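The structure under discussion is supplied below as structure tokens; questions concerning it will follow.
With one protein chain held back, the other chains of the complex are shown just where they sit.
On to subunit A.
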């Protein structure tokens, strides 16, 4: 059952490999071909490289090509080749000695292609090779940009993330990457939210304000005044009657 989608995947990958070969040629000739297309933001491609060595000395090889598209909506796509037999074996060996699988992308700007500033250096990230093997090469690569569209960081995580020491028997599992690729720009931190607060305050004021509209003193405190008056009247009357009774007694 699982073999069906896998073979389908394989089929779909072959053309991409072919495409990639063409792509690499583009990359090797430099970015100039990309530059010509820049004006209409049709994107450009940068290599995604990886390195996994038993002795932990970085030797980066091309893993695939990132198609970056700047402009209003940044988008990114990745075309990558399968791992060769040799690479698969190395990766397994690295996983056994708990080595690292590193990736790197060159520092580029997504928006500002015209000025073509020479940005030297790479952005590097890593994941434990064993987790990559155990996840059957399913990884999530995230590219981070800053406000002006420069790539500032790259990160890689595998799903699932942990190394449990399970053996990967099937060679087919380690052939093709199952990569999810995202690009993240900084979010805007919120400003103090005054409008909603004022609105809420107004509503509260209205709620409170309405029943207390211009009441006269008597209207407000009639419940105290009336009993008081009644009490005074009653006591006065009692006094009189009491006095009368006393007088009567005296007679």
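The rule we apply is simple: a residue touches a chain if its C-beta (ideal position, glycine included) is under 8 Å from a C-beta of that chain, and two chains touch if they have at least 3 such contacts; residues count from 1.
Here is the rule we use: contacts and distances are computed from a predicted model.
K.L.:
Missing chain, UniProt name, options "Queuine tRNA-ribosyltransferase accessory subunit 2", "Histidine-containing phosphotransfer protein", "NAD(P)H-quinone oxidoreductase subunit 6, chloroplastic" or "ER membrane protein complex subunit 1": which is it?
P.N.:
"ER membrane protein complex subunit 1"
K.L.:
Touching the hidden chain in the complete assembly: which of A:56, A:85 or A:202 does that?
P.N.:
Checking the options A:56, A:85 or A:202, the one contacting the hidden chain is A:56.
K.L.:
Could you list which residues of subunit A touch the chain missing from the display?
P.N.:
Listed in rising order, the touching residues are 56, 58, 98, 100, 102, 104, 107, 119, 121-128, 131, 140, 142, 144, 146-148, 150, 152-153, 155, 157-163, 184-194, 196-197, 200.
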